[in-house]
Structure formats: structure tokens, C-alpha cells
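One protein chain is absent from this view; the other protein chains keep their places.
Chain nomenclature is as follows: A and B, assigned in order of appearance, with residue numbering initiated at 1 for each chain independently.
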Amino acid sequence: MWRYIAKRILMLIPVLVGVTFLVFSLMYITPSDPAQLMLGANASPAAYAQMRADMGLDKPFIVQYLRFLFGYKHPVFGYKGLVFGDLGRSYITNRYVFELILSSFPNTALLATGALILSIALGVPIGILSATRPYSFIDMVFTVLALLGASMPTFWVAMVFIFFFANRLGWLPAMSDPANLISIILPMVTLSLNSMAILMRMTRSSMLEVMEQDYIRTARLKGLDEGVVIRKHALRNALIPIITIAGLQFGALLSGAVLTEKIFAYPGIGTIMVDAIYLKDTPQILGSICFVAIMFSLVNLAVDIMYGLVDPRVKETKRGPGRK
Amino acid sequence: MDNLLEIRDLAVHYYSNRKVVEAVNHLSLDMKKGTVLGLVGETGAGKTTLALSIVNMIRGPQGKIVQGSLRFNGKDILAMGRQELRGLRGKDIAMIFQDPMTALNPVLPVGDQIAETVIRHEGLTRAQGWKKAEEMLETVGIPGIRSREYPHQFSGGMKQRVVIALALACNPVLLLADEPTTALDVTIQAQVLDLMRKLIRENGTSVLFITHSLGLVAENCDEVATMYAGEIVEYGTVDQVFGRPLHPYTRGLFGSLPRLRDSQRRLTPIPGLMPDPTALPRGCYFAPRCPDKMPVCGEIHPRDHLFEGHRVKCHLYGGNGREAGNER
Partner (left out) sequence: MHAFDTSGSNLSRSLRRIARNFGQFWRRFSRNKLATASLAFVILVALVSVFADLFYNYDFVTANSLENAFLKPGESGVVYFQDRDVEHRFLLGSDNYGRDILGRIVHGARVSLIIGFVAVAFALSLGGTLGAMAGYKGGRMDTLIMRVTDILLSIPMIMLSIAIVAALGNSFFNLLLAISITLAPRYIRIVRASVITVKDQEFVEAARCLGASDLRIVFRHILINITAPIIVQSTLNVGTAILWTSFLSFLGLGIMPPKPEWGNMLAEAREFIQYAPHTLFAPGIAILLTVLAYNLMGDGLRDALDPKLKR
């Protein structure tokens, strides 16, 4: 088992290097010019050239990428590099990007975790309920709801919720702030709908599939109570794919949070990213995207490892990266 | 009468794609205590369906027992409540499936799967249950310490041994063995059968032994029933049926008996196919393939005819034997 975990962690390293490389390349080809951003439009060509040299923008691409990873020595623009937890400073606010990200990530994680718990707490039991009464009225109702949930544009739902629950009914605040837990309810519910729908459907089909298996028939033939058959024999098996899906949903929720935050003016990593994109603040864009991508990969890795713990069949066998 | 099991006029249907699959039709069959009854027939004849009906495990919405009665030790199985049925399953009647690969739960240790049965039926504690599980494993030739292992850590033959241990754990009165060796290698088949035979003899268990192989029936059974399109077309002691097979279908099966006793081979001996169970013919179901077909066979469904306990459902014997219906 430990060897399996170690191997999976080692396999992650090239992927992470690739991710940072990809995001860095994207920012490299971006048409915006940081030197000009720093100086304004009216700078002299000499000052402009000096600024480019200071910022290290005159160096070849690969050198710039290595500096991004391992640091860049300069009295003003220097930083220690991604590997050492330093992503440089924002061009706009001059704040350290990594600190900014670290201070806002817990907010995003709070939102995503809350939404995950909510979607598991509702999605899985409803999925089981549907599976034990397939094609019944209640199953149909939840099927339609789940289909709606999976097709809804989250950003629109966010606004509709704000309209009803904040503007019309005045029950909940439209702006959200991690210090006030009540205010997180709206973004959390909004964010969870999609995952809840997916978990509901997956639990249902996974349960239905498992209930058809021979070993369920064996369990019933042993004279076990239906409750034991469902809980001990069916659920254990059905939950194996569900754990994977729930884990992948956590990744999806992290990125979903990033997109929902802005609408609720919630101070998370997504707000940082979107603001940075509007302002063309390269270090902040680069930092926030890389950070979310790394988190996403780590979560997926954790899911894989958990999968190995739950399913006795996995153990030493190699599995590909968790996503389809 | 000391019949352990009495099946009367049983009919089981499956409903799929707006069609009705008539899997078991007006089937009557008795089993005496302590006998081993071989049930032979082609794939799709309804053997598994019959076995599942005996424990009332035909499940809706696809499947339904539409008619008939099942008596086990004099008690009507179809009238039993859920609780009573559960007390019966795994305790008095156990079942072994064809495919050991899928019969065991992959995420539970094999010991647990045996233990929970004995805990359920014999009121043992957890520790006692596990101990019993280990004993059962030892009986089928698997070291008790392996009880903590998961099914995927066992080979196919070993898994079937585990399944046998599981089935026999509560000393069932009746064992339904649905092609217990078909999925195994030939060499392993023999071992598993020897083991089953030994355990059954020791415990005096009655067995419904479903198989494709007449060879296995001859070796293991006291009585034999031939099943075709959901009906028992011939029934008798092994001596009767093997000595003088009456039904043309049974005779066809003997004609196709492989020279070497190759129990792997499927029975597809007689030209033609079984009738589509969603559209059974009007007369005798076997008529379209029958070498001895008479005009009446296409028109009227034959009745049972009895010759000293040897029963056959065929018009050939209409004039000679007594009709079973009169005797009932």
C-alpha cells in the first residue's frame, strides 16, 4: 500500500511540472505587456528597455520559466520561486501573490467543503432511495430534478437565488463573507446543486448495477435482512465508484467555487483570479491558476489513494489518473 | 408421504420489452428426503428459474410466480412472510451458483461472508461465527487463516469451495446446486464434485443437482428429471431413465452423449433450437424438433404418463400408460 501511495505521488510530479509549464506558456504568449503596465504608455524607449531587463522579460522563455519555478534575484522584482512558495508580487497591488492566495484559499476551501458535504449528504441518500424504488413516482421526481441540476448554469442560478432570497424575501444576504456563516449559505447551496445532481445519479445507477450482481442474490439467499443486504453488501460496493466521483466533485467544486465567488463578492481565490484577469495582472493570474490546478491534482490523488483503501482489489495494481 | 419438496403446477413468467417469457410452465415435481435429484436440460430451459422459485427468489418487476404451489416440509413457501422466508433461506435451503467468480462479495473477507450466515441463523456471537467460518473453510480444504482474505485472492476452484462452505455452513436440508462445476476447469471439477459428494453424504442433505452433463447425473444422482421449455418432460430413478429413456428429447440427449466423459460440453445435440419462450407452440413444445413426431403432437399438448413412477410427457405413450392426472 505504501509503495502504491509513494508511486502515485511520484507520478504526480511530472504532471505538476507540465501544468505549471502549460499555464506559464499561456501567460507568456499573452498580448499584454507587463513592462508597459508598470510604466504607463508614455515611457521612453530606454526606460522601457530597462524595465524589461529588470523584470527579466528580455530573457528567453525557458529561462523565465525556470525563474518562475526556482526564483529570480532582483532587488525590486526578485522572488524565491514557486518551488519555495513564492510567486512574486502583483503588478497592481504590489502584494505577495502567494500570501494573497494563502489567505484567500481557506475561504474557497470552506465554500467547496461545505458544498461537498451538502451534496453528499443529500445526493447519496436520495440516490439510494431512488435505486431501491426504481421507476417509482419518487424516483421520477428526483430524476427530473437531478437532470435540471446537472444542466443549470451555476452563475445564473446564483443570480436567481440572489434575486429571490436576498432581494425579494430578504432572508439571506446577497454578499457573502466567510466571517458570517449565514451569508455563505447561498453560495454553498448554489455551488452544491450540480454535484448533488451528479452524485444522486451516480449513486442511483451504481446501486442499481450492484443490486443486479450475483453476490447480492447470494446475500439474499443466505436469508439476510434486506436492510443488511443493502447496507453491508450493496452499499459497500456501490460506494467505491461514488467515493471516486465525490472526490472528483471536490475538485470540480474547487473550480466551481472559483466561478461562483465573484457573483457573491466572496473573498476567495476565484475572486482573486477573475480580478487579476480583468487587470491583466500576470503573476496573480499565473499564481492563482497554478495553485488551483495543483490543489485539484492533489485532491484527485487523495481520491485515488482512498479508493485503494476501500477496494481490496486495487492494492498494488496501477491505475491511471483518476479522471475520465 | 415423506416428500421434502412438492412443486405443483408452477408457472413463472418474466416480463421484458412488453413480451412475456414463459420460463416455467405448469411444472410439478416432488423430491423425497435424502435424495439427490439431477435436473438436466439445455440452456434456457428454465432450470435456474425453477431453483430460484423454490426459495421464492423470483423478483419483480421482471419476474413473477404466476401460478402453482411450493411446499417444503409441508409448508407453503409462497404463503410465507418475509421473515419466515429469510429464516428458510440459507438455513434450510441453500443454493450454489454456476459462477463462483461473481457469487461472492468482492469487498468482504470470505470468512465474514460465511460467518454472517451462521450468526444470522444459529444465533452465534461474532467470534463464534468466525470460528465456525474457519472450520467450514477447513472442511472444504482451505486453511482457516485464509478466512480474512478477499475473494479476489482465491482461484476459481477455491472460490467454489468457499461457496460450498457457505452453502453448507448451516447444515441445510435441501441444497440447490445450479451447475456448480460448469464454470470450472475439468480437473478442478472432479475435485469439487468429490468434495460435494462427501459433504452431502455426511450430512444427509437432499440435493437438486442442476447440470448439463448426463455423466455427472449417472455418477451422483438417485433420480433424474429432464427439463424442456419450462416443463419436466421425463422423470424417474437414474436406473429407469438411463435404462430406458422414454421421451424422445431424453433419448436425443443420450444419443449425443460425448464418447469421452467430457462434462464441459454443452447439450446441443438434437437439430434445431428450443422454442422461443415468448411464443410457445400450441401442441407439444418439443414437436418441432421431434424425430417421432405424430400429427397430434402439433395440435394437443401432451399429458404426463406414468410407468411405475417413471413419468413422461409425450403422446407416444398415450395408449399404454396410466395418465398421471388421474392418479393425482
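Some observations on this one:
Rule of thumb we're sticking to: a contact is a pair of C-beta atoms (placed from the backbone, for glycine too) under 8 Å apart; a residue touches a chain by one contact, two chains touch by 3 or more.
This one's a predicted model, so the numbers in the text were calculated from it and none came from an experiment.
The undisplayed chain touches these shown chains across the complete complex, A. Within the whole complex, the absent chain has one touching residue among A:I184, A:L224, A:I272 or A:A293, and that is A:A293.
Of the listed positions A:L111, A:I126 or A:L254, the one in contact with the omitted chain in the full complex is A:L254.
Touch with the chain omitted from the figure is made, among A:M27, A:M55, A:M196 or A:A219, by A:M27. Across A:L172, A:I285 or A:V303, the single residue that touches the chain missing here is A:I285. Panel shows chain A; residues 14-16, 18-19, 22-23, 26-27, 29-31, 134, 147-148, 150-153, 155-157, 159-160, 162-163, 167, 205, 208, 251-252, 254-255, 258-259, 262-263, 273-274, 277-278, 285, 289, 292-293, 296-297, 300, 320-321, 323-324 of it touch the chain omitted from the view.
Note that only the chains that are shown with their structure count from here on.
Contacts from chain B toward chain A in the complex involve residues 55, 57, 61, 82, 85-91, 94-95, 97, 99, 102-108, 113, 116-117, 120-121, 150, 152, 163, 166.
Listing the residues of chain A that touch chain B in their complex gives 135, 213-215, 217-226, 228, 232-233, 236-237, 240, 310-313.
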